[in-house]
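Quick one: this structure, given as structure tokens, is what I'll be asking you about.
A single protein chain has been removed from this complex, and every other one stays in its place.
Now for chain A:
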Amino acid sequence: MHSSDDKKKKFFAWMRVVLFMLCLIAVCSILKFAIMPPSYARVIIHTMNDKDENYDTIVLGASHGRSAINPYKLDEKLSCNSLNVCIPNETIKDSYYLLQEAARTNDIKTVILDIDYQYWYGLKENNYFSTFIYDQLSLSSVKAKYFTDNLLDEDFRVALTRWAGYSYLIKNAKSNLKTKLTKDYFDYSIECVDNRDGGGPYLGKGFFYRQKLDEDSGFGEFKAISFDADGVDKETVEIFRKIVKYCKDKNIRLVCATSPITPSMLTCGDYGKVTEYFTSLCEEQDVEYYDFNLIKDDVLDFEDTDYVDYDGHMVGELADRYSHVLGDVISRTQEYYGKESSEVESVVSDSFYASYDEMSKNMNYVQLADMKVEPIKLDNGGYAVNINAILDGGKNVTPECRVVIKSMDTKKILYDSGYSDNMQYHYEFDDEIYIAINVYGRNKGSSEEYEAKSKTKKILLNDETVNKYLTKKKPSN
């Protein structure tokens, strides 16, 4: 009798555990469904895994690749069925697993890997949000491999409750549910994706035809390229090697390409080191690499206005032209595939400059490389700013500079230096003041050509700003 009671007790105890686990899973699933915004990754991975389609060419990369490569143009040029699987914030690691996922459901012949140096260098740990592609992979050996390769050392919340990273968006739960409980959502329609406007209409196959921006919209933040080969993330390089090996093992043609970025970015900072590094890395791995920043003007002509920001996201019109050229390069080299990569690349060498130096000699530009603003407290109780502009120019250009200072309170222009060769300025103010500083550069004497404009720098001139500046300059301990 006692034994049977014990058994009953045990059974109910275990039932309660099972019930609890089921409830917990249900609550977590509901929270995930309600909190997480509908993502683009979900739609494109679903498109990639569509059983009715077989994509033989896929493009992997991040936001640059998504805005730059129009798969319809590639299809025309290469007579293939291509899909652009570039997803903003997709890392090389994500690309590796997306490639395997794509190969699981498609017969892949060619992979175009869009290389954006920013995903290789100075990577910030961002584990919560870096699993957004893992999260959308279908339950398969690829997902399991992603988990065991990458998530065992991560915070358990990353692997088990990724929605936790979005818990601060709980206020959006109502609108998320409104979207997610529609037929469109269950049909994986792009209409249900959060931020579905990728800068322009979605043409399908992972491509958004981005529109040119109005002149007043701003052009993003300008940051000169800073690159040092020693700073390249070793894990990323290791994963790149795995991609190369995977493609070689599966007899998939891997074409590495860097989409062209704005001439302003290209000509300012360390881009020369970037192209040198990736050329050397791909050479070492015997993989084709085409840096379209080195493409000759007569093959592909582009300027800053062909982009929506300094960073290098193309508008649709340039993307079409670029995709055409990319398709052409791949097509011309197709029959040489299997030979040494350098030999393959040599087929199209007439379209590219041999090096960054050769390219920059043939370019004209003016660029504000840096702007240093130093707040100063004056003995008479007033304040001053020292502004130091560093302008960079092409071989045939002599840059000149103009500084404009506006009051943020009255919106009135307080100083306008006019254009001159002078790059250092000093302005004084009687009292605390909130100002906006703009620096312009141009080719000497020119009114329009090769003009560069800085991002507005706003600064509140008071004791706190001066102290903070001095503290940052000389940390006390």
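General remarks:
Here is the rule we use: contacts are C-beta pairs under 8 Å (C-beta built on N, C-alpha and C of every residue); 3 or more make two chains touch, one makes a residue touch a chain; residues count from 1.
To be clear about the criterion, contacts and distances are computed from a predicted model.
For the chain that does not appear here, its UniProt entry gives the protein name "MBOAT family protein", which is one of "MBOAT family protein", "ABC transporter permease", "Spermidine/putrescine import ATP-binding protein PotA" or "MaoC family dehydratase N-terminal domain-containing protein".
Of the candidate positions A:D5, A:D52, A:D153 or A:D409, contact with the unshown chain belongs to A:D153.
Between the chain not shown and the residues A:S140, A:T161 or A:T465, the one that touches is A:T161.
When the whole complex is considered, the residue among A:V27, A:A144, A:L181 or A:L378 that touches the unshown chain is A:V27. Seen across the whole complex, the unshown chain contacts chain A at 10, 13-14, 16-17, 20, 23-24, 27-28, 31, 124-128, 151-161, 163-165, 167-168, 170, 467-468, 471-472, 475-477.
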